[in-house]
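Beneath this line is the structure, given in structure tokens, with notes to follow.
With one protein chain held back, the other chains of the complex are shown just where they sit.
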């Protein structure tokens, strides 16, 4: 088996982290090309990232990186608006793609990606919903699939960040944060989301002026289940991702994070992880390892372009629901043959 | 201090249990009169209950029991529709009352009770929302009042029964079950409920035909908090009452019930209580003990008639929301001076 | 049923607390006499305690209190060395006794109590090992008795105090603290303790100079089980009493105390109770309520004088083991007919 040559598009925190990951913990792959997505005319950031990797070249243009010699697959970690173009470049060359979420910022772009894959004739695009590779989520999925708690009725989800970056908007609570629960819910339940309602309590005083944080997002699904998501991106105390599935004969909860219990000074308990790189470190590693193995065989092993499209469609409805305060239905095109 | 003589109205499960409780674990009180609320012309049930208590007389008529010699206070454990009349009889005699929830089935009856108390000129009626006397709820209330997690933003509540009695209706999930969360939320937050939304997933196959079980009930409050309640009365696996309060700087959760952890046959964990008499045994005891102490001083020590009225008003809005599927506002009369 | 008249001997923290308890939460009983055990020639402390109770008289002499009119039973909460005399006074009058642990400081005194009971011809003395009335211990006992985890092989016990009083000695870690585990182990297992070994790590720097704290006390039992007790009376962080029973087919653990879980400032967890009055409040209440009910029938409902004797004998062996550093066997007299 030859080593898979990867072009990494995007040189921010996520891109650099993927470059490090491929070098450190992913066997059978190496980074051969690095490019920033946008606004890096001299390619300085790409050069800095590539400098740490033997045999990796820096490019000022994503298309050139994708077309570089030895590139067998493309990992896209650029900002969302740059995804569509980078994916289309890769599909033109029939290269496997791992694209950080969102696939595209809106459903229309995602439909164009679906159309491009249809022309290629096989699924090449995987979306970076890494929760599907988390050990706890995998156990929950197995339990649900095995009927361990009967038909699912509710998913009660909590998604909390210690604080949000300065550019975060009320829309992004839904399109950037809850989108993870949208995919997790679709995957865990094997159902599509059909409607969204958003309730917004009086914002936390810890939230920046104008940010509607926290919110309660309610998803209805094609199988009659209800998903409620508390999204709270300035909770102050840490990063928490929890999910309780309630079924007809039992419930199951993940995300409590009880690895070590400490007792001191009148309190028992443990630490709360401060960000997703701690909580989901293994999931990111496993995602890329499995993508590399699948890409070497020309396959997708994880959420595909349809999953990216569906998430974008739910996001769009969620944004409308958040602005209007009323229940908003989700509209999906018919699912193409390729994704059934 | 003389022993408080109590008339118990209602001879069903709750009434008989209160009679036992007063004899066993409540100092300073004794049952002197017992009457069934309705349809017991020969008073057989009352006789059976009274037979176990030295010095207790059985009556066929609640009014007669209330008027019996030695009656200092009245405990009402009859069905909801019989509450109003029994309370009014007691108020005519200016006797302290402990009335099982609901105070009355609808807000109109509760308003008549408020008016009767106004005529007496002091608060004499306490409603049996016993969760306020549960040790875990008390700790949560203390934490919230002390600002331990900042201003509350969410209460995430779970209320599950192993199975529902045969007469249970979809309305009763709200008026008989969620009403406990309505009172708990009002008390924990110190706020009124302003609107109700009800979402109903596809019913569990374990629910009787026609019963909309489970449901997700969403309450909005005057202080801008949101309360979500999963009510599931045929969950099959036990009785669970949980509440997670999420505030601006932390969260707190009660009801996990981790008293004993057992490890065997490949599983770790514990038992789930099968009904409320186990989970809230201490709360019932403490409620009656504190009511007896307060009644001996002519006072109320717990949820009062206004709390009963507010719960009835929220219930009414909840029933409308459950039937219509849309958000329904709660209308309250102005709070009388007596209850401020 | 008449109200049980109780003489309380001992006016320290425990005595005063029992007087309060009988007034507040124990139905069917009242305090009629109070005496300090020793060194209270003017009876000022007894007067202070009695002053708060209607109908209670203060005495300067325990014997006089026991002999006072209306005394039906005696509760002894004086220091250990005063127990024997007070018990013998009560037995002369054939009065039921609840005696705080230890029954007596040494096995010889306990044997004299056994002999006095033999002369009376029935069991009248109960020892205040209140853990037997704790809800968690009761559940553990039920589980063991039902064979829920098979034949018990180990009890792993933790007994921690935030700090020890100034008069505490290395011996008292065994005779005053571990003695609770001695009784709990005998009761849970239904076996006698046959040998004791004590290991002493380098003392904690938080322990007062000269105090061998913490220690690990190992008990062997007649049924071939082993009990290890970590006793740590200056742990600094709170009061913790835990017990894990390991059987042939499972294990069970109590004492984790997970009533409320709080998440804030990067930590999840809960409070640790700071002393036994919090942790065992209900157990103390229940112990006295059940003793009152049993005493009214002339019976013992809890650990009896034999249990007090056995604990004293194990204590004595434990003190020797602690001083010598080697395994020390426990010697018991043959169990009299009365206690079989």
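Each chain gets a letter, A, B and C, in the order it is written, and its residues are counted from 1.
The working rule: contacts are C-beta pairs under 8 Å (C-beta built on N, C-alpha and C of every residue); 3 or more make two chains touch, one makes a residue touch a chain.
Model, not experiment: these values are computed from the prediction.
Peer 1: Which visible chains touch the chain that is not shown?
Peer 2: A, B, C
Peer 1: So one chain is hidden, and I want to know which residue out of C:108, C:248, C:275 or C:329 touches that hidden chain in the complete assembly.
Peer 2: From the options C:108, C:248, C:275 or C:329, the contact with the absent chain belongs to C:248.
Peer 1: Of C:28, C:70 or C:236, which one is in contact with the hidden chain?
Peer 2: C:236
Peer 1: In terms of residues, what is the contact footprint of the unshown chain on subunit A?
Peer 2: Per the touch rule, subunit A residues meeting the hidden chain are 1, 23-28, 54, 135-136, 139-140, 143, 148-149, 249-254, 256, 258-265, 282, 289.
Peer 1: By the contact criterion defined above, which parts of subunit B meet the unshown chain? Give residue numbers in ascending order.
Peer 2: Per the touch rule, subunit B residues meeting the hidden chain are 236-238, 240, 256-257, 261-272, 274.
Peer 1: Considering the entire assembly, which residues of subunit C contact the chain that has been omitted?
Peer 2: Touching the missing chain: residues 150-151, 153-154, 156, 197, 199, 201-202, 204-206, 214, 216, 218, 220, 223-226, 228, 230, 232, 235-237, 246, 248-251.
Keep in mind that, in the parts below, only the chains that are shown with their structure count from here on.
Peer 1: Compute per-chain Cα centres, compare each with the mean of all protein Cα atoms, and return the closest chain.
Peer 2: Measuring from the global C-alpha mean, the nearest chain centre belongs to B.
Peer 1: What is the Cα-based rotation angle between copies subunit A and subunit B, on a 0 to 180° scale and rounded to a multiple of 5?
Peer 2: Result for this pair is 180 degrees.
Peer 1: Quick one: report the Å distance separating subunit B from subunit C, using the average Cα coordinate of each chain.
Peer 2: That gives a centre separation of 38 Å.
Peer 1: Mark out which residues of subunit C touch at least two other chains, giving numbers and ranges.
Peer 2: 256, 261-265
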